[in-house]
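Apart from one protein chain that is not included, each protein chain of the complex appears where it belongs.
What follows is chain A.
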Amino acid sequence: MSSKMQSSNNIAHARRTVQQLRIEASIERIKVSKASADLMHYCGEHAKYDPLLMGIPASENPFKDKKPCTIL
């Protein structure tokens, strides 16, 4: 690659970088306090439906090997 082509590639890359940074700089941001509170609220609302958090009764556990019943 000639050095002229290389430097125009570098410029093209630099222009794309600046364009991308302009997009990212322009977004709206909410406060971390609000973001954290919303995430906590989501967790709280969904916790009772989370089987790994609440535990799974043996009768409803599809992965638990069923022990054979012995009739005494």
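As a convention for this text, a contact is a pair of C-beta atoms (placed from the backbone, for glycine too) under 8 Å apart; a residue touches a chain by one contact, two chains touch by 3 or more; residues count from 1.
As a working rule, contacts and distances are computed from a predicted model.
Chemist: Match the chain absent from this complex view to the correct UniProt protein name in "Exosome complex component RRP41", "Enoyl reductase (ER) domain-containing protein", "Auxin-responsive protein" or "Guanine nucleotide-binding protein G(I)/G(S)/G(T) subunit beta-3-like".
Modeler: Options "Exosome complex component RRP41", "Enoyl reductase (ER) domain-containing protein", "Auxin-responsive protein" or "Guanine nucleotide-binding protein G(I)/G(S)/G(T) subunit beta-3-like" considered; the missing chain's recorded name is "Guanine nucleotide-binding protein G(I)/G(S)/G(T) subunit beta-3-like".
Chemist: Since one chain isn't shown, list which residues of chain A touch it in the complete complex.
Modeler: Touch set of chain A with respect to the missing chain: 7, 10-11, 14-15, 17-18, 20-25, 27, 29-40, 42-44, 46-47, 49-53, 56, 61-65.
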